[in-house]
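Missing here is one protein chain; the remaining ones are kept as they sit in the complex.
Order as written gives the chain letters A, B, C, D and E; numbering starts at 1 within each chain.
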C-alpha cells in the first residue's frame, strides 16, 4: 500500500515528528511504500541541518535524512511555511527538498492513505 | 518598574511572541524598563535571521531586533534550547545574543516582575 | 498575584485550573484565545460568571477585536483593557502566573 | 475510516469531538498524550467506557510505556498495539482522521 | 529548489478532500496555513469539504480587526474560498464538489449563528456531519 505523511510540528517541542517517523519506519518494514513525507507549519523545522541535540537524545533531522536515503522516501518541505520560519537551501538538511504546497495535494491524490501527525 | 520577559514559542505558530512584543512595547512606552527578554523552548526560533514572512505580514525577528536597538533591551536566546533547534551564531539575527539558562534565573531575581508568554 | 489565561475555555482546562488554584480576590486577565471566555451566551458563560464572584475579571481588547468579538458581546462585569492596561495590572498586582 | 486522538482527555476536547463526530463502529486509536484516556480508575474512565459501546478502542503501547503506564493499568476492552499494529489499522480501515 | 523534483501522475483523478478546522484564529497559525492548503487544492480540481467545528467556527467570524495585535487579517481570504466554491458549482464540465460546513453544536455552544460568518455555510448537526466525514478519502487537520 502507498502512504503519504503530513508532519505539522517541528522536532522536540511536540511528539508529532517522532510519531510520524516511527509510523513510517514500521510501514516500510512491513513492505509498504511511503511515497512522500510533507512537512508543513512548524514541521519545516525538521529540515534544519543546524539542529544539534544532546548526544544522548535522538536526532530527528538526521534520522529522517537517513530513512530517505535508504528507502527512497521523498521528504518535501513546504516553501511558504519554510520561508516564514527561516528554512532555506542554505540550512536545508540532506535528504530534504523544498517545494510547493501542491505537493501535499498531489500525494493526497496519489497515495492510498494520507496520515497526519500534528498538535 | 523593571520587567523580565520569558518567551516560550517561536513566531507564527503561536501568538506568544506577538503578545510578548506588544506587552514589552507598551511597558517601554509607559516609562518602564525591560531588562531582558529570554527566549526558551521554541522561543529560540524568534532569533532565526533567515525568517522571511510575506510582505503583508509582520516580521517578529526584525521587530524584536529593532526594539532591542532602540530601547536597549537585552534579547537572550537559551543556548541549550537553541542548539537542539538549530539556532547558532551563523543564523542569529541582529540584536540577539546566545547565552545560558542562568540568565533566566538572573532576570527573575533582578526584575520586579517576570511575565511568561507561551503555549 | 495576577493570573493570565491564554487558552480557549472550550478547548482546554487552563481556565478551570486557574479558577481552582487561585485565591479569592486575585484578578484574572484573559488574553489570546483565552478571550473566548469573555462573551455572553456561550456554554461557559455561567462558569465565568461564577468565577467573577471571587475574581475581578479582565479581557484584552486587541485580542477580542482580532477575533471579531465586539465590546457589546462581552459579559457584564468584565473590564476590557489594552496592552497598556495589561502592563498596569501587572505593576499593580505583583507576581504574574501564566496559565498556559 | 479510523480516528486517531493524540491529546490528553484531561486537558483538551479532542476526544470529546472525536466521539461526537464519528459514526458508530469506527475504531479510535489513542496515541501520544491521548493514551492517558486508556487507564482504569480515572475521572474520564466512564466516558471512555461509554464510547466503547460504539467504537472499537485501541491504544499505542510504546506511548503508554513512555508515560510509565503498564498494560495492567489499561481498561478492559482496549486493545494495545505497537507501531506495526498502527500501520495495520490504517491499512484495514481506510481514511485516517487525526483529531489534533 | 533541489535538483530532483518528483511528481506523481494525478491527471483525471478526483478525490474527496476534507479540511478540518478546530482551532481559533490568531492564537495559533493553523487557520491561516490550512487556508493556503485549501486554495492550492482547487488548482488540482479536487472535491473539497471545508469543515469548521469546535473553536474553528471563530475562524469565519465577521468583524475581525487585527490592527491592534499587528497580525495579518486573513479572514478576507475566505471570500476567495467562496468564489472557488461558486466556480466549482457552476462549471458543469468539472466534476468538483465543494462544501463549506459549520457544525451546529459548536456554533451554538459559542453563542454564534449563521449571520455571524463572513461566508455562506451549511450548518449541519453533528450526527449528520459524522456521516459526511466518514465518506471522505483524505482528511487534513490543522
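Keep this in mind: a residue touches a chain if its C-beta (ideal position, glycine included) is under 8 Å from a C-beta of that chain, and two chains touch if they have at least 3 such contacts.
Owing to the predicted nature of the structure, the values given are computational and were not obtained by experimental measurement.
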Visible partners of the omitted chain are A, B, C, D
Residues on subunit A facing the left-out chain by the touch rule are 12-15, 18-19, 21-22, 54, 56-58, 119
Even though one chain is not shown, subunit C touches it at residues 1, 13-14, 17, 20-23, 26, 95-100
Per the touch rule stated above, subunit D touches the missing chain via residues 6-8, 10-11, 32-33, 36, 39-43, 45, 61-63, 65-70, 82-83
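In this text, only the chains that are shown with their structure count from here on.
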Going from subunit A to subunit C via touching chains takes a minimum number of steps equal to 2
Expressed in whole Å, how far the mean CA point of subunit A lies from that of subunit D is 24
Check: subunit A positions touching at least 2 other chains come out as 8, 41, 114, 116, 118
Multi-chain touching residues of subunit E, meaning two or more other chains, are 22, 26-29, 54, 69, 71, 138-139, 141-142
